[in-house]
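Excluded from the complex is one protein chain; the other protein chains are retained at their positions.
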Amino acid sequence: MVDKLVGKLNALAVLNNNALGETHMLKKALLALAIGSGLLLPGTADAADPVKVGFAVAKTGLFAGAADGQIKIYELWKDQVNARGGLDVKGVKRPVELVYYDDQSDAGKVVQIYEKLITGDKVDLLLAPYGTSSHIAAAGVVERYKFPMVGNTAASVKLREIKPGNIWFTTGQMPDRLAVSLVELFKLKGIKSIALLANQLPFSLESKTYLVPALTKAGIEVKVSEEYPPSIKDMTAMLINVKQANPDAVVAFSFPSDSAIYLKQARELGIDAKFQFVEVGPTEAAFAKQFGEALNGIVTMGHWTPDNKQWTGARALFDSYVQKYNEPPSYLNAPLVYMSCQILEQAVAKVGLDRDAIRKTIATDTFDTVNGPVKFEGIENVGTPAGLLQIQGGNMTLIWPPSIATADFKPKPAWPAK
Amino acid sequence: MQPVPIRTSLIFVAVIGAASFLPQFGSEYVVAVALSFAMWVALAQSWTVLCGMTGYGSFGHAAFYGMGAYVQVLTWGTLSPWLSVPLAGLVSCLFALAAGYPALKVRGPYFVMLTFGLAEFLKFSIIGIEATLGQFSRLIIGAPSPNALYLAMLGLAAAATLITYVVSNSRFGYGLRAIREEEQAAETIGIPVARYKLTAFGLSAFIPGMVGAVMAMRLSYFEPSQAFDALISFNIVVMAMIGGSDDARGPLLGALFLIGLSELLWARAPQVYMIVLGALLVFFVLFAPQGLAKQLFGGARRRAT
Amino acid sequence: MSFLTINGVSKSFGGLQALRDISFDVEQQEVVGLMGANGAGKTTLFSLIAGHSRPSLGSIHFKGRPIAALRPDHICRQGIARTFQIVRPFANMTVLDNVIVGALYGVRQERSTARAAASAMDILADLNLANRADDPASSLTLSGQKRLEIARALATGPELLMLDEVMAGLTATEVSELLDSIRRIKRRMSLTILMVEHVMQALMRLSDRVMVLHHGELIAQGKPQEIVADPKVIAAYLGPST
Partner (left out) sequence: MSTLFSGQLLFAALVVGSIYVLIALGLNLVFGTMRLLDAAHGDIVMLGAYTSFWLFTLSGMSPLLSMLVAGALSAGFGAAIYYGLFRRLLANTQLSQRLEGNSLLLFFGISIILQNVAALCFDTTPRAYTYLDGIIRFGNVAMTGNRIAVLIIAAVLCAAAFLFLRFHIYGLAIKALIQHRQAAAVVGVNIERIQLLSFAIGFGLAGLAGSLLSMTEQITPFMGFPFTVAGFVTVILGGLGNLTRGMAAGMFLGFVEIYGVALTSPSLHSVLIYGVFIVVLFLQSQGLLGRRPS
């Protein structure tokens, strides 16, 4: 009885999908009528029968600001698929319907939502929640139900501890691999000393942990090394030390709010290292608006650019995003999220909605995405290298590694005085 | 303490008994909702033992929850998780006693802010400690099944409800309420005020510590800024406030009401849910300051005969 | 050894000397009235005896034991109960519950709420509050709250009861009713009473002895009739006479 009640609540709660329009509602009603009168056997897939794709989003809470871009990509992908006539399920095109709930940025809610999506809403496919902690929370659920899901906005060496099989991560920016990329580029550009700043959040600390030994091995001196808590509001004291040390490069393992503080105050103090790396944030639209020209020369993490001609759909993704949302997508998260959709789409086109078949396909196939070929080993995407972006002349360019780069690293110009 | 009425105890046993069979006939999702309901009941009941009864409002109960979770991840792999849970409760309790000794001399809104400050202080200290240890987040691999965790949480909710009920109807409870109403007068009629407040504080930290330890296994992930999230403290206060009352009914009603509301609203319109939540809080403070319990069951009347 | 002995007690707050070298005894079952103008130090003296603050100098003995360093709850358990000049009821609790708490703690430390309730009802009856037992304390009139204050103190089972202006603000009828109640209760419970009072009628009718405090000093004590005739007292109350 409890089940029935909750079932009803669920039915109520499924988000209305306006995009599907009235005709679809009519079809759905007819379908329901047909099932009710026993004309159709339940379980028979009809071309009109939508494919339900479920996920949790962080509409409120800690991640709400950062997660906004993720939802936008999911919506964009759905629109594109439906515009193409629907999701190709082993040859049958069926419309996509998104079912999502707010997780309040709370990992406990994430667990609940994925259980609800699987057992209550009986979704056909799953997409990922936002952030590393939510991914790890959801990993337990998909493992229990053997429900394959491609993750996107998570990066941590801890992910490798998750039992592989039902979850994969599209990122190429695992902190250890990022460290290797950074040091390679340092060596190439003759950088002998750096200053290192790190937020005390998991990803930035992991990045630091892997970078420091790699630097030592390469004989690069760490002149300043500071950590700060996420609530920092001013970096003057730290940056004065950095300026006095006068390193060849500054590496700020930072998150958006402190990245903004770094950029603001490094410019004020005139920190003129030719290589300045700011980890998370510069790819976001707000940074371009807030800092404009001052962003030129800043290096950040990311392995995508619409300019790489070898990647099918890269430019199209950029254009359609700008068209729909009137601002450029994040070069970091947008491709990660979009790739996860593409991988799922290609797997479904090949083997249909059977979960075992999807799992096998994702685990073994190579996928062609907007960010090039993706291939998984365990939970990890080994097809995409850890990349570095640099803002050059107001544009985001991919400068590392050479295999995918569309431009070369340029020493950072002086901060604009205006 | 007065004997527990037979009817109340029968209902209690029947509800707990029925709830413990939920995994057998309910879907996983129902169990998940029930687990979160049990969690909030356990937390709000614990809060009531201190704050509902003595009037010392805590905006820092996330500290106890976080401590519990931290103990669980620290002992993971070395200690049986089911041993870690009571240990987590104990550590939280000791922490409360140590912090409460000076803190409970601070009164009224200052106490509210102090508890918030202490919880944030603890959070940032643990962030710092974890960073120094080179541990930026911890994973729990191989946690007990969700059903086992649900039963554990149900047990905690039952225990917390029982504690609140027993305290509320005991001589100790009378003493605590007297402290809430008029601390100096309470002292004058022979109530050992300082010791009682401290005892209540310790008691109200014990279960949240264990809840944190169970939830760490449920989430299989620990990161200080999430485990010590101030939102946990706020949610507890809102539930207890909307439930109202200084006995075991208030937190039950508050948790039931909010979980129900969130199941109905949050999924379809998250921001609207939060707005409604805020509006409810305003409404309850202005028009029903004694909460749902008073609206449903009438005044705070209690006859000890 | 007297029942209550105050010996050389002084109290100062910063530079302000509230009490200066006060000494007196109270015998068992005696009723002692304490009078004095506002600011004479009466309430300060009560606070010292009840343990809310400590004397700067001097000692206080109750039944032969020093109590000046004890906390208020300990003093209450020794058998001293007090009321507050400005009433302090447990406002959101019922009248009955207010009194029950007193019985559960204090000297009696009653373990059973049922027994506490029974004796609380008796005390409420003594103070004409029985019919209000189930109402919230905040709903009582001032007179009712004053009586509740006494009832709660009595419930602790004291031997020494300290009443701080319980008659203030009451009508003449209420005063005389309350006087009757107090006398009745005193006999039944063999109480010793120390009372601060401005209502002279009450002092005259109830006290065995009256003491007068003036600017923190004890300036006179004796039978009520003697005190009202004492020129020092008249001077203190009306200003120095010519």
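Order as written gives the chain letters A, B and C; numbering starts at 1 within each chain.
As a working rule, a residue touches a chain if its C-beta (ideal position, glycine included) is under 8 Å from a C-beta of that chain, and two chains touch if they have at least 3 such contacts.
Here the structure is a predicted model, which means the values were calculated and not measured.
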Candidate in contact with the missing chain, chosen from A:143, A:226 or A:307: A:226
Residue among B:86, B:134, B:260 or B:289 touching the omitted chain: B:289
Sole residue of B:16, B:97, B:113 or B:166 that reaches the chain not shown, by the stated touch rule: B:113
For subunit A, the residues touching the chain missing from this view: 59-60, 64-65, 67-69, 200, 226-229, 231-238, 240-241, 244, 256-257, 260, 264-265, 267-270, 284-287, 289-292, 294, 415, 417-418
Touch list for subunit B against the chain that is not drawn: 55, 57, 102-103, 105-110, 112-114, 117-118, 120-121, 124-125, 127-128, 131, 183, 234, 237-238, 241, 271-272, 274-275, 277-282, 285-286, 289
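Keep in mind that, in the parts below, only the chains that are shown with their structure count from here on.
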From subunit A, the most remote chain by mean C-alpha position: C
Most centrally placed chain, judged by C-alpha centres: B
Whole-Å gap separating subunit B and subunit C, where each centre is the average of the chain's CA atoms: 42
Inter-chain centre distance, subunit A versus subunit B - centres from mean C-alpha coordinates, in Å: 35
Of all residues in subunit C, those that touch subunit B in their complex: 50, 52, 71-73, 76-77, 81-82, 84, 88-94, 96-97, 100-102, 104-107, 109-114, 116-117, 134, 136, 152-153, 155-156
List of subunit B residues in touch with subunit C within their complex: 1-2, 169-171, 174-175, 177-178, 181-182, 184-193, 299-305
Residues of subunit B defined as touching subunit A within the complex: 22, 25-30, 32-33, 36, 39, 124, 127-128, 130-131, 134, 136-137, 139, 141, 143, 146, 215, 218-221, 223, 225-226, 229, 231, 263-264, 266-268, 270-271, 273-274
